[in-house]
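A short worksheet on the structure shown next.
The complex is shown incomplete by one protein chain, all other protein chains being positioned as in the whole.
First chain written, first letter: the chains are A and B, and each begins at residue 1.
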Amino acid sequence: MPTLPDTPTFPVRIWRGGADGAFRRYDVPRRASQTVLDVVTHVQRHVDPSLAYRYACRVGMCGSCAMTVNGRARWTCRTHVDAVDGDAALEIAPLSHLPIVRDLVVDMVPFFDKWAAAKGQFVPTATRYDDFAKVEPGSAARRAIDATIECIGCAVCYASCDVVGWKANYLGPAALNRAFTLVNDVRDGAGIARVRAIARDGGCESCHTHQSCTRRCPKHLSPTGSIAALKRVMTRAALKGEL
Amino acid sequence: MRHNDLRSRDHAGYWAFVVHRVSGLVLALFLPVHFFVLSRALANPAGLDVFFAWTSQPGVKLAETLLVLALAVHLAGGVRLLFVEFVGWRAEGQKTAIALVAAAAIACALLFALNA
Partner (left out) sequence: MDARVGAAPVVDAGERIEGARFAAWLFVLQRASAAVLALCVLVHLATILYAVRHGLSAQAIVARVHASAVWPAFYALFVVAVAVHAPIGLRAVVGEWLRMRGPLVDALLALAAAGLLIGGLYTVFSLGR
């Protein structure tokens, strides 16, 4: 990649190592419209090839490049260096609340384990011999999940949630948002099993409506809203003695 | 794994939570004292006046005002949460709701402090 002559550099701190690692300083050329992902990529390609990080689409569609930038979880491909924190030095770390594999890469297994524990999998009820399912687009259940179905599992909300950090068994905003989406899917057959999954300790009752998830979601979803709705579902089930 | 620091907590929803939790803790710890003092004072009616005289000291008045503030903010914040959870108030309106909660609680505390 050709470097412009006399390009000014700026200091960047990047997390190296595992949980017991540390920030290391790199001086990176400053370019117009530079994103944080550009910065990380520059370091890995031109300074230190051993830097481990994840990305895929680099255009804000896949969520793979999520990292902690100056203390906040975001998609690095959609975070312009200009837009980060005024005068503070750029600081890039792996997502919070997930085990660090190395450098900027986290182990997503616990995130998806909780997705499964919340019964975030679709449970089919029809076979190929049945007619197409009819989902009424104007129905309350379908409209309720208009936004929630857009989740791509990037874990920014999970990394931003304070309760996830305080309570190891809290299922977290993404898993609960997914459970809410499926609760409102008329084709799904999980029934009361899913309500039990989100009603237990560490389920929706652990959410304290901080809205950190909603604030940071790059797709502008509101897991807070989904979780509040799940609380209503859970309450109804409890009062009816269905749990 | 890494944890977040204050940089990710710079929004109203988080601080509304902190105020709600701290006020709840203050009230929970105050309650046994409240019951004890009240029952002692009521058992001895003359003692109630002595008690009220003691409470007229400025330091005690300040503490009482803070307790009223704690009670009012925990009530108002709690009502906000009940609306979010059971009526379904949405994310967009929460900053306004939090501002109204704070205003109501401060108004209550001032009403107490200025009259007491």
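Following the convention adopted for this analysis, contacts are C-beta pairs under 8 Å (C-beta built on N, C-alpha and C of every residue); 3 or more make two chains touch, one makes a residue touch a chain.
Computed from a predicted structure; not experimentally measured.
Put simply, the missing chain touches A, B once the whole complex is considered. Considering the whole complex, the residue from A:V36, A:I92 or A:A199 that touches the absent chain is A:A199.
Among A:D113, A:E136 or A:E150, the one in contact with the hidden chain is A:D113.
Note on the undisplayed chain: of the listed residues B:A28, B:L62 or B:A99, the one touching it is B:A28. Contact between chain B and the unshown chain involves residues 1, 21, 24-25, 27-28, 31-32, 35-36, 38-39, 42-43, 45, 48-49, 51-52, 68, 71-72, 75, 78-79, 81-82, 85-86, 108, 111-112, 115-116. Residues of chain A in contact with the chain left out of this view: 18-19, 99-102, 107, 109-110, 113-114, 116-117, 163, 166-169, 171, 195-197, 199-203, 205-206, 208, 231, 234-235, 237-239, 243.
Simple rule for what comes next: only the chains that are shown with their structure count from here on.
Each chain gets a centre from the mean of its Cα atoms; for chain A and chain B, those two points are 34 Å apart.
Listing the residues of chain B that touch chain A in their complex gives 1-9, 11, 13-14, 17, 21, 81, 84-86, 88, 90-91, 94. Listed in rising order, the residues of chain A touching chain B in the complex are 15, 19, 68, 70-73, 93-100, 106, 159-160, 162, 165, 208-212, 214-216, 222, 224-225, 228-229, 231-232, 235.
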